[in-house]
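I am attaching a structure below and will ask some questions about it afterwards.
Of the protein chains in this complex, one is absent; all others appear in place.
Coming up: chain A.
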Amino acid sequence: EKDKSTTSKGSTAEEASKRKEGTAETPKQKLLDIIGNMKVEVSYRKKLQELKASENKKQDTNRQEGPDSAGPQRTAEGIQRGKPLNPELVKAASAVASSLPLNKKQTESELLAQLRRHEETTDKQKKGETINISNVISEMTVKKQSPAQRAARISGRISLELDDDGQRIRPERFSSQSFDSRRSLKVGKRLNIFTKASTEPEHALKTVSSPTIWDLEFAKEIAAITAQPPRNGFEEMIQWTKEGILWEFPIDNEVGMDDGAEFHEHIFLDKHLEGFPKDGPIRHFMELVICGLSKNPYLSVKQKIEHIEWFEKYFEEKKKLLQEI
């Protein structure tokens, strides 16, 4: 294969090689000049070109048969396409192609084809006519409004009566509230902000073996090295939340409490005070006790109830003494 290709393009290769050997510096210089003259806007294209050039190199080493026949076809296609390429880019492409040691014509044609593709995509993006948006639009359907709701909406727009608060009086709507925001409230993926996150990702991760201590230490090291100081207030707050300085919102009253009992059972202990007299110093004392217990995160609910019951028993035993007073 290689012999055939070399013999068929012996003349051009020889010429190219002669040119290369004789004036090895001028094409490179030409390339450098062209690239240096280009503006910043086009630098991205240069990078792409270089990338494509390296890709082409690899492609060329792989296949040697196809390009021979595809070369002239591609040039014909290139001529047929209406969009003219930037002459500077064309010059750059030719310079790049000449600097490469392989078939000059074929690389040049490929580079130009790719340039054309880039132009098309950038133009599309500028116009905003990419395929993605059209897909999205086609999927969307038109919502049908009932005439009653339409009338209500129109009447709402017309009447601009203001309340004492300054809010607009709207006629009572029951089902139209869902249409107020133009999308119904129940459609769409749930964000799980106000409910505890589902445990699905945990199941997915359980298949992997649990990380060893060394893995965790390594991960911590990497995190410590790559940690940048916070750029704004949000990042600072994120860091504080990770450290535990800031609570997570929406506030979960049972963070760190694995007792099994709800938080309200810890705090609202008034119902256990039924055995005590409603007036007097004992009630006062017991209310203070309950206040202290509600702030205690270390005792369980059972222990707190036992505490209160002990006091009940104690005061029962001392009833005689108390009545003497």
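Keep in mind that, in the parts below, contacts are C-beta pairs under 8 Å (C-beta built on N, C-alpha and C of every residue); 3 or more make two chains touch, one makes a residue touch a chain; residues count from 1.
Criterion: contacts and distances are computed from a predicted model.
The listed options are "UspA domain-containing protein", "BHLH domain-containing protein", "28S ribosomal protein S14, mitochondrial" or "TP53-regulated inhibitor of apoptosis 1", and the UniProt record of the chain not shown names that protein "28S ribosomal protein S14, mitochondrial".
Interface note for the absent chain: among A:R117, A:K220 or A:H284, the touching residue is A:H284. One chain is missing from the display, and on chain A it is touched by residues 281-282, 284-285, 288-289, 307, 310-311, 314, 318, 321-322, 325.
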